[in-house]
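Structure incoming, see below.
Here we show just some of the chains, and they stay where they sit in the whole.
Chain lettering (A, B, C and D) follows the sequence in which the chains are written, and residue indices restart at 1 in each chain.
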């Protein structure tokens, strides 16, 4: 009983921080996806230079732990701006650095999952589009993308949920999202009630992840008639 | 150097009327030493002392930045922050990387949480070492880790020192009670808040666990290597604050006792 | 109008097209016949730039270049002026039968949506599929898919339409209907290049027959001549076999 | 500010002992979760009554909750429970086993979704053809469906693996000493965290690159039946190309026939 009261109490303390979590996550998901799309395109392009650049980028970023990424962005970027553009961005809201770091981190796996989804679509679809006079981009956008989207969705959801949980990164430079808030609550209670705090945190995330799953199922269901998968 | 901030670290502008801005980084998860209070402001003993120092130094204006332990250290080293506080103990190695001031600004009451019945067996560094007690792993960023490592360098038998990332304190208390470990390196205010207070999170362990003070450890703010001038100004200011009794007052406020007195006793 | 010279194409050292030259004039209806694996599909695909040629020259729609030297703009020009009916249909899986047809009209030809739908419905009507207009490809039978593919190509009304075995999945009854549609097209002056196994079409509708075997054009000419008086041994054998199996 | 290179060399030397630990966690987690992931994916695809709900619940719960919360349960609460059943022996369990459990549980959730999406890229006709030559569904699945699904699964398994390699450092909360943990411990004495993290980064770069190579080779192996040159017209990015693009699809009819002949 006490526990439940405590959890509800902590829920109340954590929920205001959901703003930060959502702002940070949504911006980096959107920006990261766009960057990921460009990377996937570069990987499949005819240009050797683009291909190599994209490969190296993805390899390096995928291998970079988030804490290192945030330090690189938080300390490296102001230095670059100072030296190259002679602008001081030290005073930026720290959230911007978080968003940049997460965007970069998200783009690499996203590019791979987009590439794999794209390659699972029959080449005949592109050819048919070209042969009715659409440009490659139009065909991609109108024919390939909707089909690849459904294939990419479960993996995309994986990445999104992982990103939502990247609280460690935000917190490293003192931006207080829900995970950071939870840690601070525990700390301010001298380390007590950790259970109840994390329980509250897990609950919130679970609800978010359920919502993501629901979205995925809805899209998949609406698409079921259009493909013949091994599903019954 | 990396991200060095010219405007804040140059050494001459001290005389001008515009006070120089000093960025003070504090870790947000070290209650009651450094933390963020309900008003989202920096708080805790270390922060309060820094505010006192700010008052003494009109040529500087302190700007407080709450962040993680890691960032305090890396930020101060790189010069992003001029000074950092997070219950830092002095070691010779650290003094190579950072600028430690001459004068300490606080004392940490450090001790072991042990089972009451095993108080005599494990309640002290030498006792724990001799009886081969198991110590709850300590986060290496934490100053306590260095204390034990230091002890092990100078003494025999040695304490079995394990490391683990920051963990949940109340669980460590349970572990000691259950016998998973024999001692837990902690600070007094934590033990008081969790176990001794009537509605503390672990009040149920009140009779079963005991806190044994090992002694007081001096704590310092950490300066960026380029901040010699500022550190010197600090050294003057902190002397005044301690001598005036203001520091003891703050210690009473945040730790419930005057930790400075602990320095008179030997470290057990 | 469309001229191909010395077209070559191989896969992994295996030469499939060994120098093909074709001349297509406006209004021509050309049938390409030949044994399985002789490179008929590959020929259509290289002409329409779906497949990169290893050598050869193309003159079409203002482009007059060696295949290797085609740039993006040339390729676009070529593609915009051809229609293609795929051997394996290649319908857009995420579009209904109707949308499969309107897609190219709206997106590539900038036809208004309502207009496009009228054209598409008309095309579906012609291949007898008005009642399936809202079915997705996965819900259509083989023959129905093939007919949507045909409707999609003719709705665009391009300079030349390439058909790759457009009646293979159809029953004889429908073959008749589809061939009638193609005959109409021919009569209205649409240029067509048709890979077909349907000898009646080759003989009665087309004005030229090309017989391909082993990557070469063995013989080409007036259908009557080819069917009644072939000059090559290979052609004779092919035709004899056919007659045995009607 | 300058980097303490002597210290970096020292960290590099000690942290290398953490490499096998990291690899162990990753390998154990992967080896267990790959087959279970496939199984769970099948349960979801074929909507097996009862089980489907459980799998859905499991995936959303494990994937949706922070790992730190899971560690709290597995590392902290579980041994206490075990203590009540088997006594003190529960406390002498090597914490790496807890790490195995946590990361395996997580990987299962991720891989379930990876395989669910990958398996659905394979055309139904492939399964039917298998059944019609007399194979059991199980046989057709292993020999026909799965190898084809792997092409689209492998890049995502690679994603999951690299994520796992990096995240295995959370095991330090359970006092498991992987690369990151050792480096951090070294840095504790002199607060040279920046140098320590840089060294760690290099190790992760090497390990992850190795993993990537393996996955690339696997992907190439499983897609060998597709056309060699399968550069598509999708993205030629004319303005960016250094050479004049061969704006020509190198794909072939059959490649497209493959998936498109989905019907009947």
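Please note the rule applied: a contact is a pair of C-beta atoms (placed from the backbone, for glycine too) under 8 Å apart; a residue touches a chain by one contact, two chains touch by 3 or more.
Not measured: the values here are computed from a predicted model.
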**Message:** Having one representative of every chain kind in view, what are the subunit counts of the entire complex?
**Reply:** A x1, B x1, C x2, D x1
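Throughout what follows, only the chains that are shown with their structure count from here on.
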**Complete:** Greatest Cα-centre separation from subunit D belongs to chain C
**Item:** Centre-most chain [mean C-alpha coordinates]
**Value:** A
**Request:** Take the average of all CA coordinates in subunit B, do the same for subunit C, and state the distance between these two points in whole angstrom.
**Result:** 81
**Prompt:** If you average the CA atoms of subunit C and of subunit D, how far apart do the two points sit, in angstrom?
**Reply:** 46
**Asked** CA centre of subunit A versus CA centre of subunit C: separation in Å?
**Response** 46
**Message:** Among all residues of subunit A, which ones touch two or more of the remaining chains?
**Reply:** 67, 71, 122, 124-125, 127, 130, 194-195, 227-228
**Fill in**
subunit D residues touching 2+ other chains are 72, 194, 236, 245-247, 249, 251-253, 256-257, 260, 262-263
**Item:** Touching residues (chain side subunit D, partner subunit A) in the complex
**Value:** 45-47, 56, 59-61, 63-69, 72, 110, 113-114, 116-127, 145, 151-156, 158-160, 162-163, 165-166, 169, 180, 194, 197-198, 200-201, 204-205, 207-209, 212, 230-237, 240-243, 245-247, 249, 251-253, 255-260, 262-263
**Asked** For the complex, which residues does subunit D have touching subunit B?
**Response** 1-2, 4, 72, 76, 79-80, 83, 88, 91, 170, 172-175, 177, 181, 184-185, 187-194
**Message:** If we count contacts the way the header does, which residues on subunit B are in touch with subunit D in the complex?
**Reply:** 1-4, 70, 73-74, 77-79, 91, 93-94, 96-98, 137, 140-142, 145-146, 149, 162-168, 171, 174-175, 178-180, 222, 225
